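Read through the structure below, which is laid out as C-alpha cells, and then see the notes.
Note that one protein chain of the assembly has been removed; the remaining protein chains are unaltered in position.
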Amino acid sequence: MTAYLIGLVVLLLCTLLLGLVRVFSGPSRADRMLASQLFGTTGVAIIVLLALITDMNGLHDVALVMAVLAPITSVAFVHMAGDEQR
Amino acid sequence: MTLELLSVLLAIAGVVFFFAGALGLLRFPDVYSRLHALTKADNLGLGLIVMAAILQSSSPAQWLKLILIWLMVMLSGAVTCHLVARRARRIDSRVDKTLESNARQEESGA
Partner (left out) sequence: MMHLFDLLLILGLLSFATLSLTVRDVFTSIVLFISTGLIIALTWARLGAPDIAIAEAAIGAGLTGALLLAAWRRLQPAVTDQRTHCRNGSSSPTGADDERH
C-alpha cells in the first residue's frame, strides 16, 4: 500500500527533474518561468504524498505555504521583465 | 480496503497528469501550448492527488486544509498563467505591428 505511494513519489521527483531541460532550452524567459511554476506545483504534490506516507500532518502546512507563495515570483517576473517600453 | 485501492488509483491518475504536463512542457512548440499543458498538471493532477489524500485522512480539519491547498494552487495557477499569456501576447502583437509597418514602409518606398 505505502510501497505504491513511494513509487509514485519517486516518479513525481523524476518529473520535476525532467523540467530542468526546459529551464535551459526554453527560448524565451516566459518558458523558464513556466518551468519554475511546474516545479512549485510538483513540490506541493510531493509534500502532500510525503505527509500521507510518513503520517506527518504538519507537512500540510508546508504545502499550504508553498502554494500561497508560489505566484509571488511569477508576478514579480511579469512586473519586472514585462513592460519593455520603460 | 476498497477505499485504499481507490485512493491509490486516484494518486496514479494524478501522477499521470503531472507526467503529461512535464512532457508537454518539453515537447510543445510555443508559450501558449506550454501554458495549456501546464494548467492541466496544476489543476487536475494536484486535484486527483489531493482527493487521494482526502480518502486516507480521518479528521474533517485535514480535509478542509487539503481542499484549501488545492484551491490556493488553482488560484495561483490561474493568476500566473493569465499574466504570462498576456505578456507573451503583448510582445507578439508588438512584433506583428513592427513587421507590418516595416512592410508598409518598404511598399511605399518601392
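Labels A and B are assigned to the chains in the order they are written; within every chain, residues are numbered from 1.
Going forward, a contact is a pair of C-beta atoms (placed from the backbone, for glycine too) under 8 Å apart; a residue touches a chain by one contact, two chains touch by 3 or more.
It should be emphasised that the depicted structure is a prediction, and the values quoted were computed from it without experimental measurement.
Chain A residues in contact with the hidden partner, per the touch definition given at the top, are 3, 6-7, 9-10, 13-14, 16-17, 20, 23-24, 27-29, 32-33, 35-36, 39-40, 43, 46-47, 50, 54, 56, 58-59, 61-62, 65-66, 69-70, 72-73, 76-77, 80-81, 84-86.
Here is the rule we use: only the chains that are shown with their structure count from here on.
For chain A in complex with chain B, the touching residues are 1, 4-5, 8, 11-12, 15-16, 18-19, 21-22, 28, 30-31, 33-35, 37-38, 41-42, 44-45, 48-49, 51-52, 57, 60, 63-64, 67-68, 70-71, 74-75, 78, 82, 84.
For chain B in complex with chain A, the touching residues are 4, 8, 11-12, 14-15, 18-19, 21-23, 25-26, 31, 34-35, 38, 41-42, 45-46, 49-50, 52-53, 56-57, 62, 65-66, 68-69, 72-73, 76-77, 79-80, 83-84, 87-88, 90-91.
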